[in-house]
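In this view, the complex is presented without one of its protein chains, the others remaining in place.
Per-chain residue numbering starts at 1, and chain names A and B are given in the order in which the chains are listed.
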Amino acid sequence: MKQDALTPRPALGKPTIVPSPEGHSGPGFMTVSLEKAVGLARKNSIWPLPFATSCCGIEFMATMGANYDLARFGMERLSFSPRQSDLLMVMGTIAKKMAPILRDVYTQMAEPKWVLSVGACASSGGIFDTYSVLQGIDRVIPVDVYVPGCPPRPEQIIDGILKIQELVGQEGMRRRYSKEYEELLRKYKID
Amino acid sequence: MSTPMRPDHWQHDLVKAGEHKELNVLNLGPTHPATHGIFQNVLTMDGEYIQSAEQTIGYIHRAFEKLAERRPFYQITTLTDRLNYCSSPINNMGWHMTVEKLLGIQTPERVDYLRIIAMELARIADHIICNAVIGVDTGALTGFTYIFQDRELIYDIYEEICGARLTTNMGRIGGFERDFSEAAWRKIRHFLEHFPKKLKEFESLLVRNRIFMDRTIGCGAFPLDRALAYGFTGPNLRACGLDHDVRVMDPYCSYEKFDFTIPIGTGGDTYDRFMVRQREMWESLSIIRQAVEKCDRLADRTTYKADVPEWVLPPKEEVYNEMEALIYHFKIVMGESEVPAGEVYHCVEGGNGELGFYLVSDGGRTPFRLHFRRPCFIYYQAFPEMVKGIMLSDAILTMSSMNVIAGELDA
Partner (left out) sequence: MPAFTIQAERDQLVVDRLRAAFPDGVVADEQFHDMRCITVRKEVLHPALRLLRDELDFNFLTTLCGMHHPAGAGAEERLGLVVHLNSFRHRHRIRLKAYTAMKDPVFPTFTDLWPTTNWMEREAWDFFGIGFTGHPDLKRILNMEDFPAFPLRKDYPLEDPTREDKDNSMFGR
């Protein structure tokens, strides 16, 4: 293959290993706080549920493809069942007809769960300020990270996922039991 | 050789007549991983066999037609992007040609060729998705991962032409916003050289693959007369055995100057649909090659738009320095360019069939009515008839081989 006609792709580096959290270690043992250890594990094995409805979903396909390779982030396995997934990736326009279904899917997911809203449509209705389109999924479910763009480039989607990973890694063990979280869910009438 | 294992060789009625028989209902969708897109099918099943299907669509209804009535003509291009988002440039160009027909703009030869390059690239991009997904649904993920790598080449070319990957908003009424850059030409030539090998590789994974053939031949077959009655167009109609192609029947954009064949199938089954798309990619490649050659041979190397200052944005330097250009710029951006009243229907051969634009203008700054003939919307209604009596897993294949794009389906 002649490479010169293309923008040269960066050379492959050495595989990196996720850095271990700070703690005390000695020969054969290591102590860290449980929170950090769990965060590390969760962060690098997110099972996403792709909720791809339209155009952004095609960019997601590209992200999954070999060039951008989502599997690098511990996301080899897409979970198509909401019950076994940690991250709901909403990609594409959500019409008002679809909104209740989206909510159902969200409520079926087990805690802890995160939501990534990909694209202008999912985040705000995008260019479709019309009678039939939901003006942002945050009207029906809480969202953790928004990715702008119409559609976002695969790099942006990956960036969004890295942001989610950051959130997941830092999440305290008690957040899901806190008053604020309960409050949040109540606001969305999810129980 | 043993008889091939096909459902029709098995006994359909596992439960004999007269015996107590129970049908069960299966809800497929709207967010089922096996339906590539958002639509619901409630299937009544007799064991593994489908008795009837009831469809619900509209889960991403975005009100394009209403939206189009509030947008100036040049802004509607962005809407057409999102119809069949697998092949946006075809939609863009189709819309531009519709408006050009209304305005009576004659585009220069070179513009036609540039458009054809963009449109045929889009057709390849569209067919890749469909065929790769057929592969995935038969359990062959390899083809998908391989060919998607090379699909990125097409995106690279789009990016070079218009700056976007998927929702391209490519071109303007009257031509293009700028000429193809040197890099774009280089990438197109690279694509022409590099892609056939990859396509061949993809083909050799599936086309003569015994498992794939057993799985797809005879699956979801549809007779030609029913297909016509249901308004099939595009690859799905051609798979049934009719050589109808808008590019040939109602040539637009100088397609009559190109030499290509229309591949057709015989049985209208999944394999035929797959093969028709596959052959069409080769034809598209040849069309692009011809278009590049034709461009090279043209004396005129710079024209990229028709001479309609009323519609094509002037270059930015002129806007800053010349009064006239500034006025045109203002008029276009504010949507104040004059439009005659009238009606046109223009159709192009989209990725899935005849993509039509019925435009009614009352002389205002926005269309009075714009109706999109969306091929998916029209042929997807035949699905219950196509899957009646076949197995559930075959129905999934049938659906993916029909290439139903939710954006186009629901408009």
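We adopt the following convention: a contact is a pair of C-beta atoms (placed from the backbone, for glycine too) under 8 Å apart; a residue touches a chain by one contact, two chains touch by 3 or more.
The model shown is predicted, which means the values in this text are computed figures rather than measured ones.
Visitor: Would you mind spotting which of B:Asp46, B:Asp214, B:Asp250 or B:Glu318 touches the chain that isn't drawn?
Guide: Residue touching the chain left out of view: B:Asp250.
Visitor: Looking at B:Tyr49, B:Tyr146, B:Tyr271 or B:Phe377, which residue reaches the missing chain?
Guide: B:Phe377
Visitor: Specify the residue from the set B:Pro72, B:Pro196 or B:Gly231 that touches the hidden chain.
Guide: Missing-chain contact among the listed residues: B:Gly231.
Visitor: Touching the left-out chain: which of A:Thr107, A:Thr130 or A:Gln156?
Guide: Selected residue, touching the omitted chain: A:Thr130.
Visitor: Quickly run down the residues of chain A that touch the omitted chain.
Guide: Residues of chain A in contact with the hidden chain: 96-97, 125, 129-133, 135.
Visitor: For chain B, which residues touch the unseen chain?
Guide: 57-58, 61, 63, 65-67, 69-70, 97, 100-102, 105-107, 112, 228-231, 242, 244, 249-254, 256, 342-345, 347, 354, 356, 358, 360, 369, 371, 373, 377-378, 381-382, 410-411
The rule is simple: only the chains that are shown with their structure count from here on.
Visitor: Given the complex with chain B, which residues does chain A contribute to the contact?
Guide: On the chain A side, the touching residues are 1-2, 5-7, 51, 53-55, 58-59, 61-62, 65-67, 80, 92-95, 97-98, 101, 105, 127-128, 130-133, 150-151, 153.
Visitor: Give the list of chain B residues in touch with chain A in this complex.
Guide: 30-31, 33, 37-38, 58-63, 66-67, 78-79, 81-82, 85-86, 129, 144-146, 148-149, 151-153, 155-156, 165-167, 186-187, 189-190, 193-194, 406-407, 410
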